[in-house]
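Note sheet for the following structure.
Up next is subunit A:
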Amino acid sequence: MSQTLAILHGIWTQFRSIGMIFMHSFRPRNVISYPEVKPPVPPRYRGRIVLTRDPDGDERCVACNLCAVACPVGCISLQKAERPEDGRWYPEFFRINFSRCIFCGLCEEACPTNAIQLTPDYELCEYDRQNLVYEKEHLQIAGPGKYHDYNFYRVAGMSITGKGKGQALNEDAPIDVKSLLP
Partner candidate 1 sequence: MVEFAFYVASTVALFSTVMVVVNTHPVHALLYLVLSLLSVAMVFFTLGAPFAGALEVIVYAGAIMVLFVFVVMMLNLGRKTVEQERAWLKASGWIGPLVLSLILLVQLVLVLAPMSHLTPAGTQIIDAKTIGIALFGPYLLAVELASTLLLAGLVAAYHLGRHED
Partner candidate 2 sequence: MFERIQELLSPVVLAAIWAACKAIIILLTLVVSAAWMIWLERRLLALWQDRYGPNRVGPFGLGQVIADMIKIFFKEDWMPPFVDKFTFVLAPFLAMMFMMLAFALIPITPNWGVFAPDLGMLLFFAIAGLAVYAVMLGGWSSNSKYSLLGGLRSTAQTISYEVFMGISLMGIVAQAGTFNLREIVLWQEQHIWFVIPQFFGFLVWCLAGIAVTHRTPFDLPEAESELAAGYHTEYSGMKFGMFFVGEYVGIVMVSGLTTALFFGGWDGPFSEHVPFLWFAIKCFIFMSGFILLRAALPRPRYDHMMSFAWKICLPLSLINLLATAGIMLWAGN
């Protein structure tokens, strides 16, 4: 008897789920027509990588290589150079292979100067794989990205032309180690 009831109950649940699925005909669609309608993307979405600039317009990257070290797939390569006129460091070339990049954002975390940032642009398709290798001119953008006021050389102790030791923001004057005074 209980077995018969179980069978009948099973049949009933099957019909119930069929009916429930059928009622979905009258529900609104849960998807959007993508190329015409773009999905809303959060501002901190991890998409295409860019190199940002200071508020002054100089490039932020100091070619410290921390991003290249942090990158788990090793898709970043760069070379340090020094600007002769003011002593600022900058990358001689900066190359990201987006066919390897997994958009994990570890480079952004590692960057001490907020130079490398991930943006909400996710449309990166190319017909030729070579075109996915982005050079510095493709990565560099004109603005400061997510951090508008940050300027590395103003807060760091590194001396460049026009800003000596101890002249950075909130920085004490350098201690004269040859003096015995406290």
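Note that a contact is a pair of C-beta atoms (placed from the backbone, for glycine too) under 8 Å apart; a residue touches a chain by one contact, two chains touch by 3 or more; residues count from 1.
The candidate set was assembled so that all candidates are chains of the complex that A comes from, given by their letters.
Just so we're clear, the structure is a prediction, and the values are computed from it rather than from any experiment.
Asker: Using the touch rule from the top, find which candidate among 1 or 2 meets subunit A in this complex.
Answerer: By the stated definition of touch, the match is candidate 2.
Asker: So in the complex, the part of subunit A that touches candidate 2 is made up of which residues?
Answerer: Those residues of subunit A that touch candidate 2 are 7, 14, 17-18, 20-22, 24-25, 27-31, 33.
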